[in-house]
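Everything on this sheet refers to the single structure shown next.
Just one protein chain is left out here, and the rest sit where they should.
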Amino acid sequence: MLEKGKISAVQLAYVVFILITSLSVIFVPAQPAKHLAWLALLGALGEGLLFFYVCTTLAQKFPDKTLIGINDAVFGPLLGKLVSLAFLWYFIQIASYNLRAIADFFATLFPETPIVVFLLFLVLTSASAVRNGIEVIARCSVLIVPLLIFNYLFDDILLIKDMDFSSLLPLGDVPLTDFLKSVHAINSVQYGETVVLLMVYPFLSNIKKARVSVAAFIIAAALMAGSAARNTAVLGSLGPITTYTTFQTIRVINIGEFLTRLEILIAVAFIFMAFIKISVFYYASVLGLAQLLKLRTYLPLVLPSAVLITVFSIINFTSAIEAMHFTSETYPYYSLPFQIGLPLFTLVIAKVRGLPGKKKGLSP
Amino acid sequence: MNTLLRYAALTAAIFLILSASAGCWSRRELNDISIVAGTALDKTNDPDIFRITAQIIRPANIGTPGRGSGRGQEKVFLNVSETGTETFEIIRKMARKVSRRLYWSHNEALIIGEALAREGVRKHLDFFYRDNETRLNVMVFVARGEAANTLSPSAQLESIPAYDLYRLSKIQAVNSLSPNVDLRDFLQTLLSKTTSAVLPVIELIEQEGETGLAITGAVAFKGDKIIGELTPDEIRGYLWITNKVQSGIILIDCPAGEGAASLEIIRSSASITPEIKDGILQFTVKVREEGLLGSQNCPLDLTEPETWSALEKKQRDAIYKEISLALKKAQELNTDIFGFGNKVYRRYPSVWKNIEQDWDSIFPGLEVTIEIQSRLRRSGEITRTIVPE
Partner (left out) sequence: MIALVILAFSLAVIPETLSLIKKKYWRELAVFAAIYLAAFISSVLLTLGYELPSPAKGTESLIKWVFSLFT
């Protein structure tokens, strides 16, 4: 067994929460939806839950297999490995996109520091978590989530006096196609990425409880929508031109000239969230590769992968603008086959072939 | 559970330490930076060139306020000025004169010279939001004459004029005779195609032989250019309509005409509602206000029920007058400073799509109904004034 740890369904829910809320702390690909970003976030919840349902159904059909094992079983040894390889590439790319995203954010705050510094600090921290296994990552999530929720609510309350709710009107005025584009883009970045958990489900102590994470979906959606609405109410027409909306919104907080400059809390929260997200995808890639090649341990792969992820982060995008453009324009389509296309297809083929059969053994 | 808790504490501690030690590369030690407290933008004789003056704090001299004649004034701040064509270019040029790098996060006042404001300020403001150090809470002002001069008054309450100005702006709420505009508000009007801002005007005035800063009025913008000045009544009318009145004095004549009374505004709230009746766009401005009798100099007993009602009516009339003056001026200048257009957009987006381009021709002719509900609640510590019965 490559991974000896076991996590509870509740711990998984915490991880899901962080996966979903991650980037939204600073940047939500909701440009076309403008002031209806909060509504788009709620709409994406629907799409996300649908994707989640498909993935968990697939996982429950093969309770002891990770995605690699499932692909082998459903598509046969050769084709299955190709599909798995595609997924592994996808996961490692996501790890590098996220790494680049947070590094860009900090580079905006500290412009002279070469981006490599941020990249390395973050990826090496993740590497240490990945080496320790999924249990550690899950436990870290449990610690981090309360901080995040506190942050969301605390900031919402402190900004009440700066909000202009009329900025949220009118409820129309955004063309439907633009709105739907936004909904889908949000889903692909926030909710849909939970497909990676197909690598993690086998380590649940009770696979049937996987859907407990739906609670995480709903709470995360509520908090994110609330925060998007708050950003619109505070920044008004400045919102659409602002690169990091939540950050600028928090900067506005000024209670009695005393509670100011709270934006640092957001930056710190973001570090934690990025850490977990990168670790999860990093872990999935490394574990997956080890499974694919039938290795006895994934540990030796961790460190070189760290370097690879960093290299990808650097070469993928030459500027932050390119990265954001990619996230809102290309990624929603690129991710489609991985988040729903293949899982759905796999599920259908599995049903057609009557899998899993009567043979139930412990396979990696 | 105990070991989990310890593990948790340890992990949390490590994370905190890690995040605290970030920023080593881009560290800015306190003695490497010069903190900018206030900024002034001015026109020069060359149309392509404008001037920026930054008020920088001298940390060594804090604690010795800039007073004391005959001893040689130790100024706590230094004003540095530079010219150029683009904002960031000018700011970097200041490095020729300042030994430390400018730090913008404590900039609290942005003063625009009148001449520059008449030509349009939009193109100079990009830096103040794009840069990562600048903040949206900066207060924005228009200066009578050269803005740079307002950064050097000889008398002030605080050691740094720009911070003094920031506080001065906030305290105007007790009068509600001048607007309080921060960069966030101002930039939103610049982004809007129809709404424009009203900015307070500051100037240097003589006080006991020294010059001090005072807020003396307000100007209305159309887009990013000044289009006209507002009288105090019009300013307050504007504040009534936009729900920005916090406190203030309404001066009214005593009913028998022997003097005046000051009524203090305690509470006020306002709403603007657009309505479409018979295909015509109309607006209703509703203002609710509560006041009390602050002081009087006429010998009448104003707390007599009839007199009291008469006072209330006078209060209401005064508010009505201020609001109609503001509306009239805005329509005369043809600038939507109240955000009427925005209200139409929020409520009737499809209608707005059709009329948005014609707003300049529609706005001056808008019919606005003013509804005021104002009450006088209390008379203070005494009822009858200090007059023998």
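By letter and in written order, the chains are A and B; residue numbering begins at 1 in each of them.
We take it that contacts are C-beta pairs under 8 Å (C-beta built on N, C-alpha and C of every residue); 3 or more make two chains touch, one makes a residue touch a chain.
Note that the coordinates shown come from a computational prediction; the quantities given were computed from them, not determined experimentally.
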Chains in view touching the one left out: A
Omitted-chain contact residue, chosen from A:V10, A:L49, A:L85 or A:L308: A:L308
Selected from A:Q93, A:T125 or A:T346 as touching the chain missing from the view: A:Q93
Touch residues of chain A, complete complex, unshown partner: 93, 97, 289-290, 293-297, 300-301, 303-305, 307-308, 311-312, 314-318, 322, 326, 330, 333-334
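Operating definition for what follows: only the chains that are shown with their structure count from here on.
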Chain A-chain B separation of Cα centroids, rounded to whole Å: 42
Of all residues in chain B, those that touch chain A in their complex: 4, 7-8, 11-12, 15, 18-19, 22-23, 25-26, 105, 129, 132, 135-137, 184, 187-188, 191-192, 342-343, 345-350
Chain B partner contacts - residues on chain A that touch it in the complex: 106, 108-114, 117, 121, 125, 139-140, 143, 166, 169-170, 172-173, 235-238, 241-242, 248, 251-252, 254, 260-261, 268, 271-272
